[in-house]
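Handing you a structure now.
For this view, one protein chain was removed and the others were kept in their places.
A and B are the chain letters, set down in written order, and residue numbers restart from 1 in every chain.
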Amino acid sequence: MEDNKDIIQNNDVPERQPLDRKTVIKLNRDIGSKNQLKGWLYLAPALLLLIIFSFYPLINTFRMAFLNGYNGLAIVGGESFNLGVENFKTVIGYVDFKQCLKNTILLCVVTVPISTILALLIAVALNSIKPLQKVFQTVFFLPYVTNSIAIGMVFNAMFTRVGLGDLIQTQGIINNILGLFGIGPFNFVNVGSSWGANMFVVCTYIVWNAIPFKILVLLGGLQNVNKQYYEAAKIDGTSKVRTFFRITIPLVSPMLAYVIITSFIGGFKEYSSIVGIFGEGMGPGGNGQMNTIVGYVYNMLPKSNLGNASAASLILFAIILVVTAINGYVSKKKVHY
Amino acid sequence: MADLKNYNLKELNVRSASRSQRVSKIVGNVITYIFLAVMAVIVIFPFYWMIISSLKTMDEYRANVPTLWPQNIYFENFATAFSKANLKDLFLHTLLVGTISTVLSLVVTVLSAFAFARLQFKGKNVVFGLLMATMMVPGELYTITNYLTVSGRLPFVEEPIQALDFTNTFAVLIFPMLVSVFYIYLLRQTFMQIPNELYLAAKVDGTSDFKYLWKVMLPLSVSTIITITILKMMGAWNAYIWPRLVANDQAHQLITNGLRGASFTDEFGEVNYPAQMAAVTIVSIPLFLIFVFLRKYIMRGVSRSGIKG
Partner (left out) sequence: MKIVLKNLSKIFPAMGKKNKDVVVAVDNLDIEIPDGKLVGLLGPSGCGKSTTLYMISGLQKPTMGQVFFGDDDVTMLEPEHRGVGLVFQNYALYPHLTVKQNIMFPLQNLKGAEKLSKEEMLRRAQEAADLVQIGDLMERKPNALSGGQQQRVAIARALAKAPRVLLLDEPLSNLDARLRLQTREEIKRIQRETGVTTVFVTHDQEEAMSISDVIVVMKKGVMQQVGEPQKVYDDPGNLFVAQFLGTPPINVFNGKISGGDLYIGDEKIMEVHAEEADRPVTVGIRPEGFIPSEDGVLSGKLRTVEVMGRDCSVVFTNESSQKPSVRAIVDSDIGARFDSTGLVRFNLKRNKVFLFEAETGERIRF
């Protein structure tokens, strides 16, 4: 307000000069100059923290990743490092890393389609019923707010057998249920269990965990679809199946794309679900056979393999960028409007 | 154009059509409900198993033929869980870290969101764009350097600086994660929905920016503030990776780390699953309560971000 007073007084000059563009800009800037400072002041706490804990780490990660052989300790001896991609080569060359990469990619490729299709079917079914709709909705959203470590431990308990060898006392509830159908028993998570069995358990858990969020988004999308499209289709005698593929899916395709992108990103960052099931050993008996890229990065940290850890995390970043870009490209082609 | 009239229409066959439509409707409904019921059972089952296991004795849990309901309800497990996992301390630590970081985070978020939504200054859009861009970056990328920073290992400094080693303090659990660009974005969007005329009217009346923020904008944005509060608290509750890295000692451990790290193995080397399930149940209860009572706030925030807690 005070700033405005000056301007009003300036206008007291008897003949008003025509203002050129520069003067106008300058006048406006004067009015705003106090706000300039104020704006930055309001932002200061957030920016300060972001600079220390986000922007600097981002740059530093690149620095560490591209210094050959950097491990954070050798610098004490005054050793200097050359720029290069040595770290990336090392990381990619590691058998462990390849295993992690394989696990992570497989997790994504298996769980994303399964959970998306299941969620879509459930959302469509939910959207089509009236009685009990609210009850079912609540049930399906239940796993949404959970602690992934805690529930991972529950999954472990469900799949695990108690006892050893001939002394096995219970096969675990899942094996018991499978037994009803004459299948199994399998060694899902105990020591000596196979990679495939572990993968099955982890994928089951991830799908179970991912479904509520997807149902939520897809159901929201379905409910936003104008009912008249369905009425129009009904008037024209469109079959249920055709309505689903020709109307429902295209009209919720933006939500589908969103859900798929986010679950791919989440899938590539998968870590705590596996910790929940297997503990920090990332595999039965801590053998690490279920480790993921993120797990690999964290395993490196205490060992001060900073160059390698940074390189691995950048590879993760690159994968996520590529996946997002591919998804974005495909969406543009396939997603309607 | 008379053609349109002459296309042969199927005869109206009222009776058979209405019979077939009734049958297919019923069949469709039955299939839908069966599908939903089966999926619902699968979704519910882990929770069910968690709770009934937490109430079983070890002997019953180990029974060859599983019981679907505990034969005698054994609450002892919860006491065991509390002592074995040191749950009381874990609760306190988590509550402390959660509360402080929520309050501080709200202050920082509100100030920045206000600046982005209402104040005019040069470079605003550039900074905002920069912040938005960081949402793309996976947090794992920051963790490595942040781990070094908080343990006093600064770049180009030869030795770790002991005075700057903050590992195993509460501060290190609070500050590095304080600012969430997503929360700033969320609150800015809410602020932007408040008509600019209100701000201009307040300016005309001589209201200061800060007073306007406090008296007008915040009351109008309560629901977003609640959303942020819940998400932040849940963040502390579910945090695992960072706390494990920087503050995993007894005096500072948070609940999820404590839960995963606790040993439920008894003197015979057997895992006490019922006690473990009891601990898991205890950790899950606050989340259930939030889900039951405050669901709409979480959904509002999370459906926009794709992140969990």
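The rule is short, and it goes like this: a residue touches a chain if its C-beta (ideal position, glycine included) is under 8 Å from a C-beta of that chain, and two chains touch if they have at least 3 such contacts.
Bear in mind the structure is a predicted one, so any value in this text is a computation, not a measurement.
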Checklist line | Option from A:36, A:238 or A:287 whose C-beta touches the chain left out | finding: A:238
Note to self: For chain A, which positions touch the chain that isn't shown here?
What the structure shows: 226, 228-229, 231-239, 242, 246-247, 250-251, 253, 336-337
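Keep in mind that, in the parts below, only the chains that are shown with their structure count from here on.
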Checklist line | Centre-of-Cα separation between chain B and chain A, whole angstrom | finding: 13
Note to self: List the residues on chain B that touch chain A in their complex, please.
What the structure shows: 28-29, 32-33, 35-36, 39-40, 42-47, 49-50, 53, 61-66, 107-109, 111-112, 114-116, 119-122, 124, 127, 131, 134, 136-138, 140-149, 153, 155-156, 158-159, 175-179, 181, 184, 203, 206, 209, 234, 237-238, 240-241, 244-245, 256, 259-260, 270-271, 273, 276-277, 280, 283-284, 287-288, 290-291, 295, 298-299, 302-303, 306, 308-309
Checklist line | Partner chain B, residues of chain A touching it in the complex | finding: 1, 32, 35-40, 42-43, 45-47, 49-50, 52-58, 60-61, 63-64, 72, 75-76, 78, 118, 121-122, 125-126, 128-129, 132, 136, 139-151, 153-155, 157-158, 160, 162-163, 169-170, 173, 176, 208, 211-213, 216-217, 220, 240, 258, 261-262, 265-266, 269, 271-272, 275-276, 279-280, 294, 297-298, 301, 306, 309-310, 313-314, 316-317, 320-321, 324
